[in-house]
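Shown here: the complex without one of its protein chains, the others still in place.
Each chain carries a letter (A, B and C) given by its place in the written order, and its residues are counted from 1.
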Amino acid sequence: MTCMQDLSKSKGATTLERPSWWEERAPQIRELKFTLYLLRQSPLVVVGFALIGLFIGVAIFAPWIAPYGPEQRFWQLPQQPPSWQFLFGTDTTGGDIFSRVIWGARLDLVIALTVVASAIVIGSVLGAVSGFLGRAYDEILMRITDVFLAFPALILAMAVAAALGRNLTNLTIALIVVWWPTYARLIRGQVLAEKERLYVDAARAVGASPRRIIFRHVLPNSIFPIIVQATLDLGGVILTAAGLSFIGFGAGAGVAEWGLMIADGRSYLFQSPWIATFPGLAILFSSLGLNLVGDGLRDVLDPRLRR
Amino acid sequence: MSEKKTSGTSKKTLAALVIIVIIVIAGVGGYYYMYLPSTRPLVPNPDTLVHTTFGDVDKMDPAVAYDTASGQIIELTMETLVYYKLPGASTEIAPKLAKSWDVSPDGKVYTFHLDETAKFNDGSPVTAEDVKYSIDRAVLIGDPDGPAPILLIHILGAADYLYCEDCWQNTNQAAVDAYLNAGGVKVIDPLTVQITLDAAYAPFLSTMAYSVASVVNKDLVEANGGLTPGFYNEWMNQHATEVGTGPFKLVEWTPKQRVVVERNENYWGTPAKLARVIVNEVDEVGTRELALFAGDADVITLPATNLFDVIDKDKWLSNKEVVPIKPGLSVSMDPTYTVSPNFGLNTKWKDPVTGAMPLDNKDFRYGMSYAFDYKTFIDTVVNGAAIQGVGPIPPGMFGYNEELVKSLQFSYSPDKAKEYFLKAKAAGAYSDGQTITLYYNTGNEARRRGCLLLKDSVAALGVGLTLEVQELDWPTFLAKTRARELPIFFIGWAPDFADPDDYVPVFANGEIGTFARRQGFNNPEINAKVDEAAIESDPAKRKALYDEVTTWLFQEAYTIWVGVPLNIHVARDWVKGWFYNPMFAGPDIVPAAYGMYKEERTDQVAITIEPLALVIAATVVPTLPNYARKGA
Amino acid sequence: MRAKAHSSSSFFCSDCSATLLAQSVFLLRLVSSVKLRHYVIRRLLLMIPVLIGVSMMTFTLSHVIGDPVAAYISSQDVKLSEQQIQRIVEAHHLDDPLYVQYFYYISDLLRGDWGISRTDSDRPVIESIQRYFPATAELTMVSMVFALALGIPIGIISAVRKDRPEDHATRVFSLVGVSMPVFWLALLLQYAFYYQLKIHNLPNLPSGGRVDQFVWIDNPLHVVTGLYTVDGLITGNFAIFFDALVHLILPGFALSYVFMAVFVRMMRSSMLEVMRQDYITLARSKGLSERVVIYRHALRNAMIPTVTVAGLAFGGLLAGAVLTETVFSFPGIGRWSVSAIVRDDIASIMGFMLIIAVVYMLANLIVDLLYAWIDPRIRLG
Partner (left out) sequence: MPEAILKIRGLKTYFYTYAGIVRALEGIDLDIYKGETIGLVGETGCGKSVTSLSIMRLVPDPPGRIVGGEIIFKGEDLLKKSEDEMQSIRGSQITMVFQDPMTFVNPVLTVGDQVSEVITLHQDLAREAVETKIDEIQDKIVQIDPSSPDRQRLMERVKELEAMREHPPKASRGEIKKAALHRTIDVLKLVQLPDPEKVVKQYPHELSGGMRQRVIIAMALSCNPDLLIADEPTTSLDVTIQAQILALLSELKKKIGASILIITHDMGIVAETCDRVGVMYAGNIVEISETKALFKKPLHPYTQGLLRAIPKLHEDIKNLEIIPGSVPNLIHPPSGCRFHPRCPFRMDICDKEFPPLLEVDPGHSVACYLYPEKKR
């Protein structure tokens, strides 16, 4: 791999004529192909992708898959064990857990995606700006992220959600507040690294604007680290959101949200274990899938471990 | 050399392994030898009762404590002038620290004669001075959210002090002097104390049985911070129950963990049989159940929603037969004096967008009362551990008129509900798309499900009305209901003293009633009747007044009377001598003061529950065919 | 070349104990050295801006977004009159401009007035923290030990057997931990190790709490540090010491299993990197067995980055303690904070945040010192 990077460096440094976008990206595309090959080699990543695919599929096709609505309750049939009518049994209010787990996939994945996407956008903008402007701006932003990172994620989210009030929107906001600094730091690091690299100087020399540098050089180079981080974070957000729901933040009563479903079922773990078990497994497997892929991606993309 | 070294290492490894195995075997063997099942006592710690519950003791000081967790410790360690006739479920007043009492003909002056043998556990005798000090103290601290404003309000001069605006967190000397000069509580001689009321208040003796009237040792309090009117005594909040006259005394209070009381060996009455009572705080129901089944807990607190973890569902729901599903358990279900849960409807609530006041419309309220599925709530949510709501006065209490209530009660009827809602809509009480939020306090599972049930049934009516469900933490819930910000909220009342006057004003008196005010109605005529009933001495007249008020409350439908719960007592069957009294703050452990004990026996039954793995397997296996098909 | 399966029975190389001894001597020398003192002081100074930022954050949350009066009223004060609220407002300068309020807020914090904990019988927040923190400290430290003791060997196995079944198995094992709701695991552990053993009259682990109440009643502990194990040892109360230790096993394991993956991940990748280093080739060329190469040459180097994540993981442990303590009825600040949240007790929540932030920063400082200890290039360079 080193040899490919060398190539790209020398190219940027020596050619003043701007190569086409595809040409410029050729080494990266080759690298991507190689990455995909390596990923296919790892059974764990394949399993992870399968799990993620399963959950995304379930979330998208929820209305067609779920036999009942997310808040359809059979009051006369509470705490029914799994059967063909209720594949995962029913909860204490007679809601079909199978359906609720499916609808919950929709809700939880949307929350996780919203949080991570917003964190990436906010973090990227702030990180890129501070990385580029440098000096005082950079210093201030870094001190701010220091403060945010001085709290463990769950605890900061807890406090923010407590101050804002309990509902799903505030939960989402709290999680964004917790997660953006990671991306700000990541992007800033990339910007600084790219700034150091020769070809940015060369691009600057031919009159590129900072925006162009960010979009053509910094972001493409940051995509892989961001993907790795985002994959791992999606799992983290799902778990943290579930944890917060579990202790009473987030969704209102009766909403099909995994953390809340577990909280509702935890008092019945020994008599009606299915109530907490299936949403628990849903969290476990969705988060496991994301972690497997994230871990595998990191392994494969880590230049130190790559061969 | 290398080979030699390798073999040396593996020999060493082998030796180490052998040694480790020997140590492990010896350790496990030794442990087993020490704890051979046959050598262990079959009933663990026979002189100690372990109660595993949730909720932390708030304050130990009887003058301000107003929660059940504190109340039960105070009931074990402190005593009042009079108490209920025990053991048993009776609410008849019996002597305690006062061996007798006289009531003046006008019913305003009570003279108590103290038992000369009564003494604190430090050996000092109980004097009239201590009694006066205790009651004055409770009034003068005057915690507005404590028990004093409810229970001591009829003592001469107390009402002015307790309703005074600037007497809390502030020493208002003028008000203090006014109260003391009114002479509500007087010492006649060292063993006689006289209490004067501002009216002939019939339930007064009953209020004197509540823990707020517990007698504290004046010298001890004075030595530890004394009395500052308007403020707590922090020492007493922590230590009050260490020195009392009761059969137990506090020895340890570790917040969030446990409270330990030990037998008062210096007790002036019949000493307790148990040497020690431990109250453990465990928030998870599952953990509490495990502790009970394992024998680590003798008594646990079990919410009605978990009832079928311990008793047979079918037998209970079909013939109200309590049959524990696990051997070695003893379960009792007893009627209580608690009126809960009920939905309070706030007539003054205005929709922030449309400005409509739907709950002010009687037809709308009737619709709500008809829309609630009482039977489903009672059968599937609280698992039959309740009866349908009967208005403000609980069954079994004076003033409860079963016939009347049966004739007034609402029943679940979607058709009638729809009819009334449509009537209300036609009258402009609300328009299509109206949303109302139901509130319940965090952590109350029965209430959560009750809200969802109402939400679902209203949604099924299709009358253009949607309910949403929101949880609120307890203080916020209280603050918002007080500010009349919540449209529909849960209300409930547990007994302080055994008289309808503890209940009816709360629900019906729009002037002072805790809930009536929050629901925003005020009918002077009814208020007058409630006040009249409180001091009416003729039981027949009194009963008639309460019937009138009850009828009015049902007819106006300000409240959806959902239920009156049953008390669930879950213990190991080696706990003997337990009895239920609806007035106990802690019905599970307070009988320890009246002869409850643990039986020593030779046959301990281990309680087993199905291995979780099996249960999970049983839940997963039915879905396996799907996967099999997918794989093929 | 194929890595030889190493015997896992001897985890450290033969003369590591001697090396450790020498290292601790170094550590002593290190702490006493002027250079290090300067380093520590500089690090402590660097914490100040972050602490100011943290206090601004809690200030914003409690005073700007939340209702500041709420922090100073007790649970019994819900019926406060206007005058009484006015009194609180004046006492804490809540009607002043925000920056003035902030100044008073800081001076209140420094004086130890962190508000009233409604959750904890209206005790001052700072007292509640003093009361509950030692339990959490004990729990997190034990979990850290568990997480390291499990995570590092698993990471090594995973790296040494990269892409083989052992690697997949250990990674799945650790990732399941990270993906598993911790309270669920906690309940399962209670069920297996407390309940099932208990009802069969077998030796079992306690279901929760810090010490058995009967042990405590028979052997009252003179509390010195608040860490029951330490107190038990220094006061010679071994009954309490062992009992407290036994009570830490299940919650400690539940908590550590969740965070073990952090160490596995880090150990694996740094081990993989180290195993490709030239000095490993040299070590192999010396004829050292694979075991010695791994444990003597690779492990120490791979530990360096792993130690740095230990500080970060400590934060995770503190957060995880919130849920674990609830299930195990473990009276630490985590459980306290959950009750505070349930009651919207903003003063307790903010106090909890502050203390966590401080502890987290101190943990990272300690980690930095450890880092210097492990890596001679920093220690002596």
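The working rule: a contact is a pair of C-beta atoms (placed from the backbone, for glycine too) under 8 Å apart; a residue touches a chain by one contact, two chains touch by 3 or more.
What you see is a predicted model; the values in this text were computed from it and never measured.
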Omitted-chain contact residue, chosen from C:Leu46, C:Ala91, C:Val223 or C:Leu282: C:Leu282
For chain C, residues in touch with the removed chain: 1-2, 4, 14-15, 276-279, 281-290, 292, 296-297, 300-301, 304, 374-377, 380-381
Footprint left on chain A by the chain that the document does not show: 34, 37-38, 307
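Note that only the chains that are shown with their structure count from here on.
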Between A-C and A-B, the pair joined by more C-beta contacts: A-C
Distance from the mean Cα position of chain C to that of chain B, given in whole angstrom: 37
Between chain B and chain A, distance of the C-alpha-averaged centres to the nearest whole Å: 45
CA centroid of chain A to CA centroid of chain C, Å: 25
For chain B, residues that touch 2 or more chains besides their own: 284, 286, 290, 442-443, 473, 609, 612
Where chain C touches two or more other chains, by residue: 187, 191, 326, 342, 344
In the complex, chain C residues that touch chain B: 7, 9-10, 75-81, 83-84, 87, 118, 120-121, 131-132, 187-188, 190-191, 194-196, 198-201, 203, 207-210, 213-214, 217, 287, 289, 326-327, 329, 331, 335-336, 339, 342-344
Touching residues (chain side chain B, partner chain A) in the complex: 284-286, 289-290, 303, 305-306, 308-309, 373, 376, 380-381, 440, 442-443, 445, 448-449, 451-453, 455-456, 468-471, 473, 609, 612, 615-616, 618-620, 622-623
Of all residues in chain B, those that touch chain C in their complex: 2, 6, 9-10, 13, 16-17, 28, 31-32, 35, 37, 40, 45, 48, 50, 56-59, 64, 143-146, 165-166, 168-170, 237, 252, 254-258, 260, 276, 278, 280-284, 286-287, 290-291, 293-296, 442-443, 473-476, 478-479, 482, 606-609, 611-612
